[in-house]
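With one protein chain removed, the remaining protein chains of the complex are shown where they sit.
After this line comes chain A, so read on.
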């Protein structure tokens, strides 16, 4: 067995355990003597609680307690930035997910029966369920202290803003809408908690943010954060939906009232669909102006995000979308306006590509509209306007880090799927039309301005000379812990069998932020490289000591030993492990991600999270075949060329791109989380349709490594999100290319495709 190497395709470190079902997830924890907690969610989207009777529930055999808002110590408010979401609603209910009581019972069945027996009386109040209603004059307010139902209202103005549109040779215009998307992870929100004899609240939970959860739980339940101990085993999927408290505050509350017994909570799929955070639905209005030769001149984008009842990360999602609103292009003048709007719909929050996949649909559709208007090749138009290092992007950020979109587009241009498109298109069978669509997309990495994006990594050698990486950023399936093993093995010259990973534990690891924002492997990985370098130098030093060498020259760290090359004498790691003290065997490394200084004055109304300095880029191509009798769209081939800097593990890189594209194809063609007057209509996977194996083409992923990212570990940057942004616009452009008209409303259901191709005129119009 060879030592692990950066750049090698290797099986994931967790593959065997996961395939064999041995990897422990939070949902798998069944502590002895456990109680089960279940929330009572009346399902009324807007109302006042006028009665709550628990007697009948307490009479249900097996029900131990029924907790209500009055039982919540502390603020009873959770939220990552804005603390506005009650753990248990005390007076008002603002969405169908609001919990008004929490039942503790001896079994899931008793908890369910108890929850059904809680009598809740709610006086319905008026509600606002769409953007227009929420923004109407004198609209009913979701929160009395947020006038106009605006959680946030922000602007980015670059150059002369929208004014130059009046002087452009060509202006294209379009209005787009995007659906709510559910994360649809395999493992629903779940965890166990217990109040320890020493008063510590212990929790093992499916979370992307174990360290920050302590603050959210602590604020809601009035517990000092250092008395909260969180363990975050591998997640069965997260995609942003487990960034911030889901079950945490409810579980903590239950544990406080469980007399020291452990409490377990697992949301079933229906509860997850109702109460889990979702991707924001958006409406986007775009006007894009260019010179006759295709040079982009000015953009005016107005973007409305339906953020639902509570803040969660709504404002930050909108801000990231705005920062990307003009695409990976050089545009001298831009006015980008955003409204983050409360409604009584389920709360929208973080999801892979965090506000960016909505704007990607708009700007990449606009680019095709412009190409069509100008009679230009869509790839040439994109290439001519693509950002390069040294440019200033639409948010006014001077790009000083790796900027690979032009190289990605060049790879697409050389690919047979692009070059042979005409022949392929002409070979469409009867009743089918074929089209090829492109999308050039990007996605920022890191938290952005005003938020500390930092990590503290810990590596330990145990007394037997084996290594433990103390991961502090959750592995939700994306494979960051495998990447960390590969980095540690590479730097320490060790084989895979000598390395173990320990998943996040707030008692033994150190605060390193959340697993999110394309920063997980990047930020923690960089910190880990420093920890590994320190440990390596320490091991060489102690070996030199044991070998009575005058200095550490010519010592090399090899699997299981340190060897002195000139004399071929060595010390085994077991010998070193036995000699070294526990504190000597542990090394920490720290890293703070680069920040933008000075911050340009382009943005107003932003709270935190602006601007970003590192972006991954991607050029996508979709070949689509549309059935003209049914409107069904089949993606027959897909190409994703991605600039993610240097690649740590090619196999895992491609898997993550393929997963992102698959989720993006779902967003483009199938997924539509539908509510009616604030109530969920797509309650489960019968009606919330995600793509299956037969709906996905072979997804060809190509890593475009023209330049590495100097600030990242081994030159990498995060690619977890960018792949999500391409499929919707690439497919919409492909459908238009096939002659089925431009569809501005996602998902592109067969019905919309058929209507658009046959009956209705396109929404987007051309001006001038």
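Convention: a residue touches a chain if its C-beta (ideal position, glycine included) is under 8 Å from a C-beta of that chain, and two chains touch if they have at least 3 such contacts; residues count from 1.
Just so we're on the same page, contacts and distances are computed from a predicted model.
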| item | value |
| --- | --- |
| The complex's invisible chain, by UniProt name, from "Sarcosine oxidase subunit delta", "FAD binding domain-containing protein", "STAS domain-containing protein" or "Sugar ABC transporter permease" | "FAD binding domain-containing protein" |
| Touching residue (missing chain; options A:51, A:147 or A:430) | A:430 |
| Contacting the left-out chain in the complete assembly, out of A:112, A:417 or A:651 | A:112 |
| Interface with the undisplayed chain - residues on chain A | 109, 112-113, 430-431, 629-632, 634, 670, 674, 681-682, 686-687, 689, 691-695, 749-751, 754-755, 758 |
